[in-house]
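For this view, one protein chain was removed and the others were kept in their places.
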């Protein structure tokens, strides 16, 4: 709220009825609803008043209710290892853009094709991104490799991609926590929202800093 | 290195002989050695040439070798929940100060005495800290509580304080990953160094930002 | 039974047929069935004799069969961190009220909005509640924060809210077990019934105490 | 503090120097130090001023500093399954007695000899204990068995007794959380102090209750 | 096979087609299929030749194909803690009876009602059962309590009854492995078949022993 | 006790003083103390009265106090996979022999040399052993392989041999629980005593059976 | 790619739309899609251009798109413990055959029937297989037993067969990692593709070796 982020509701474990009620209670302050699949979204919409302004992003599973000012400036790069990581990256992207941030995306450049990664990192640096959000599942090595190559802060987001031992994001999370490259921080598995929220707090410090 | 951080060696699992060898190989570039207890430190020193310039911080278990420029400006607040968390906080503090940062510390203000916490947070904000490192063991609630009160980026550091189920920092780590307050990122248990390294990367962006 | 609690049946893993049979076998002693979703409830009802007196609470997923005396006096406060914790809180509330207790509820006052929490705690204390049941998922910090502020016994109930590492209530449970605030006890994840049953035993001691 | 419990310091992970410093800083308010083995205790004592009033309980590993009023009335029964559980039970007992409570102990009556258990429970009930603390390691069944026999509130304390799978108190903790007998609450493994602190809060409600 | 047990097929993860094929390949040797729910059973039956002799036990989820001699004598007692444990107990019972064993069952006598347990155990002993299979979920204390009361070999079967921490049979399994009562052995969670197969091997030794 | 097994004390977590006290309290009934290393044993002996009759088995870490009748007849085969499993096997052997059983041992015949295993199994069968205790660490496959070859009841004992993932007996325990060969039961990691205690109960049934 | 393996797409977590898009983007380079169930396959096919050449293997859940040269020579033996392991084995087989390899299969020869195993291993050796892939679930002992009998490299593949503790392939994986027979390597649970990909790299070295 203080960062200008409207209230964010995690839809998991809440019925469409309950979410519609929260939206109506919220009045015309903005509201963001995350982890919302399409069929649940459709049920919610039928329960809202006609004039209620909503947008829905299917891939990122995010619903935005109402208007809010775009208050945070800055430029964030988002990188994913595979195509299965994209929904989580999209969640982060939508929230950052809603708040006024510029976002540059590089999707599907895992460590299996490391030379493509180099090319894309160079482009992101030229564009002057100030911060990287690196999203990866399976072995979760991408944030460490990126942080070893680029001198930008890296927020690592493990995704629940992968099966068997260490699957559902566990190997990725532990890898990121164990990174031998200094300067990688981590949010929970699939928590694209959390990475975006932290990025917004940093960007506010970078782009409208208080004097130390 | 690129952030100006000299190479950092984790002393765990390395013999005094091996560490002394690494130091000598390093020439007169700076070197930081972490997680080094005092008795091991004393053994290393006997193996080094007389003119080798070293400092040792007992509480933070850090040894600094050689000179390096103080290149990063900025002001970081470090908060700990209990007195047992202080060594981890000191590790972060030493590395930040070595690099040129200002650090303000508030030790032993856990959630059991939340009113003292309010007072200290107000002071830190007045001092214009740009970033908080919050160090806590046991139930690890402190970073969430702080992030709910203050609009600064919070880097949470779980510590291996606590016994029984969820002990050795596991409950603290999971709590921090599960934080219901947006904008908390996490490093691994006891990784004060990692929090400092990430903070340095952010401060560089804040205080000598590239234009987006 | 001895506390005056009628027999309680956990419906998980039992078919509607089996539950209907248990109800009929029970005669006209009271019976409480927990964790019962609505569709299963409806199937059970069709299998019961017409004159069987039942009540069903949808949100709390509890079915009450038959009459029983209201034997326990007292006043319990129930607090939840989020709206997703409400079904577990309701389970506790229904059982307490069935037994004759007064219950005061404060729902959705997580640590992300700590100032609202203060206000509500003051109200509960004014109402002279004798015991608090604090229900929270995700990082599970709420019972610790409450116990740090109020001098009442706190029974902590972790809920299976939260995804990723520490999700499904694991972080919340471990946090509560690791609480750095003295005087917090814990029941299993989502076990609203267990918290209520223990509360009833205490209230009996408080309100009709044997002389020590 | 509010319950009249003096501040309690967990000595694990703190050097004798640090603990002596905390004691001196504390002035003449009472202080309780837990999990303190004898050799560490002896080192601390040498660092304290002569007139500092201390008591040390070897079996319970507790050190009491200074005077404090005996403020809480009541009578608690403590039961252990085996002799290896006694140190944890003693920790609870010392703290309860320090605060003014009466304590009746029944040690080493595990479920392997269930008929002895019956005899002892009958005695405790005759003595009008108001609350039971049941301490058990290994399979941790004792609190459930006791709660099935007696209509008193049971606080279960798992202990780190047992080796192999489920050892170090894990099986005991999980058993207690899974208890099929209603009305058992749990504290963390070996946390005798936590059980005592909660008991004190209840006893205060029982023996000097606010009117509901 | 050598014990006279016909081949046993675990149906989990096998399609009805595959199971029908295995049955047909088997010729007229007997075959037992376990963990088979009713709808899958019905699909299989449609794929079998008319003259194929099959029996299906719904509660125990077992399908028996063909004839086989009843070769093992003896008398086994089976006890369950709750009604949700019955399917696992039935699996064991069906296999024992198919092989010629006598089985005496006592269902739903958990530790919450320990006096009923005493009564039933006395009856089983009078009937001269030679071996007990004790089936329990949740805290899994029943086999330990039984083994503390009766001087018969106890095979403990944990069941996947229970939710939250230690749920799905984990607490029950660990409890049984940690049993403080000597002479309890364990099979895996829900493995009623395994308990029966081991019992058959023992009964063969008991009732047609080789001379030592 | 009822099987004629004297009381058995697990020495882990008990001081020499406490054990000496238990021994003296026990009078002249027999007593078995397990998991007792040599140095602790020596300390205990110095605290006992001169005329106290004790035997100590170093490899099996068992101390026997006093006399007891040899009451159980029978013949058990014990097999180990490696030499590191021998202490656990010895614990079982000592207890069986103390009670009057005949024991035949085959040590160090893991699955890496399966042809040697065949030879030894044939010998054991010729000797008419009635029951096998199979002790194995690391991958724990030996009990399953043995049970696939021999038609005797197999009690599997995992040992804490092995490092890395699944080390300390975890892989062995899980393997044994998952055995695809019917009729393997399991005791906890390193619990040689438990296997012997169960074997004694079976042997009593085999060799002095009650009539079913 | 370099080994001549066309790109391989894991279908888990990707919608039919997304997979169809990947196929179309791929042009006429070959593509392999794994873990694809039949209904998802059918949806994909409707979205592809008519002339797109595809093959689908139902049991192995693999879809092959386009043509690619058969570039790797060699002969691999694949062995499974049970029939439930066959889909994983088929995945490996299809990929090996697609690349030009000869494959000899031996399905359903678990350690419960070890004599059949001997016979089959002898046949595989006569056929001059150069490498074994051994697929097993439950206790996962088969690769160790095979490696103890045959002097060929063994790639062990655990499968998610088995329920209860150590189920879903965990016991099998840990067993294989703990194998006491030297020379067993492991891929993740159900990862038939990974085993095949590694085998191809080895076969390339064996059959068109660079000179050392």
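In this document, chain identifiers A, B, C, D, E, F and G correspond to the written order of the chains, with residue numbering beginning at 1 in each.
As a working rule, a residue touches a chain if its C-beta (ideal position, glycine included) is under 8 Å from a C-beta of that chain, and two chains touch if they have at least 3 such contacts.
Since the model is a prediction, treat every value here as computed from it, not as a measurement.
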Residue among F:45, F:84 or F:105 that touches the chain left out of view: F:84
Which of G:63, G:78, G:96 or G:131 sits in contact with the chain that's absent? G:131
Chain not shown, touching residues in chain A: 81-82, 110-114, 138-141, 144-145, 148-149, 162, 164-167, 170-182
Where chain F meets the left-out chain, the residues are 83-84, 161, 163-167
Where the missing chain touches chain B, by residue: 10, 12-14, 18, 22, 35, 158, 160, 169-170, 173, 188-191
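Here is the rule we use: only the chains that are shown with their structure count from here on.
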Gap in Å, rounded to a whole number, between the CA centres of chain D and chain C: 26
So, what's the distance in Å between the C-alpha centres of chain G and chain A? 35
Of all residues in chain D, the ones touching two or more other chains: 164-166, 170, 173, 177-179, 182, 188
